[in-house]
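As you look at this complex, bear in mind that one protein chain is not there, while each of the others sits in place.
So, chain A:
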Amino acid sequence: MSVELDVFVVNTTIMDEEVYQLWLDGYTVNDAVKVRMEGGVLEGCEASAEVLHSDTMDQYRTFQMCERLLHSPVKLANQLLFQIPPHRQVMLIERYYAFDSVFVREVLGKKLSKGTKKDLDDVSAKTGVTLKSCRRQFDNFKRVFKVVEELKGPLVENIRQHFLLSDKLARDYAAIVFFANNRFETGKKKLHYLTFQDFAFCAGQLISNWTVGALGDYNMVEDMDVDLEKEFLQDLKELKILITDRDLLDQHKSLVCTALRGKTKAFNEMEANFKNLSRGLVNIAAKLTNTKEVRDFFIDLVEKFIEPCRSDKWTAGDMRLYLTHYTNSAHVLDTFKHQVVWDRYMGVIKSCILKMYHD
């Protein structure tokens, strides 16, 4: 005797969040049953593995039927097929669009193309995330990317509205879209120590300060939050004077050193390295007009600034102190006329470096 057909349908769709997570994580029905058994759902119920299997199947089917709707979450609210209470809808969407940080770290900055998708089995093997889950997450990134690509207006807001995500998740997606669009290099060995949250923070900084939308100019330009502002990048070239003009460089150094003297143990190293570090930062700025250099933005920051400081054993406090004075002292330089650009540049650089300066 075998069960040929077994369904259980309810008027107000009920779902078990635990099973939903197992489904999202790409578990097969049998594996999910195992996990649930080990989790002890059957304790206290006079139910057999068979019952659990049937329940898991029912839930999996429901999720599969819902998946189509989850691809455009707005539909979920006004579709008629499933009667799902609003707070459940929110849960379904939020969990569906949630991603594993190990996974996102692997594809961050990569082109969201078919080629990348083909390599997902490698990513799956490397990260331990099931291939099914990898595909879902990748497709989510791609879907969000495709939708917001054609939209005008602020990026985070667009994502939030079209995918009904929480603010936090919408911001993470904005970062993913931003990285994918600018193709920032994140996979180099030197960058491995950085987490997705580090990058997401930096992306947030870049989006809110260096893009067209950053000016508060809500003329609803396409891609206003996705591309860096061209004019600004041009202006950055002017900062070169800080390192090309010897007087200015010396003056800047002495101002910073006076301010730092006695305040930190790493003062000697700071003084010795000032010119190198300053050159590093200003060179990064000057090169940003070149799209290829933009991709290396993070690797440059690490190589040209973070690594030297780390080898000199600066503390996070030292770093903050140094960057603060480094930025502020430039204002006192009377021959340096590019204060606005400088602030806009250094504001982001400072917060990015501070975020990235850890082990």
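The rule we apply is simple: a contact is a pair of C-beta atoms (placed from the backbone, for glycine too) under 8 Å apart; a residue touches a chain by one contact, two chains touch by 3 or more; residues count from 1.
Just so it is clear, contacts and distances are computed from a predicted model.
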Answering from "Peripheral myelin protein 22a", "Anaphase-promoting complex subunit 5", "CASP-like protein" or "C2 domain-containing protein 5": the UniProt protein name of the missing subunit is "C2 domain-containing protein 5"
If you put the missing chain back, which residues of chain A would it touch? 1-12, 14, 16-18, 39-48, 50-52, 54-55, 57-58, 61-62, 64-65, 73-83, 85-90, 161-162, 164
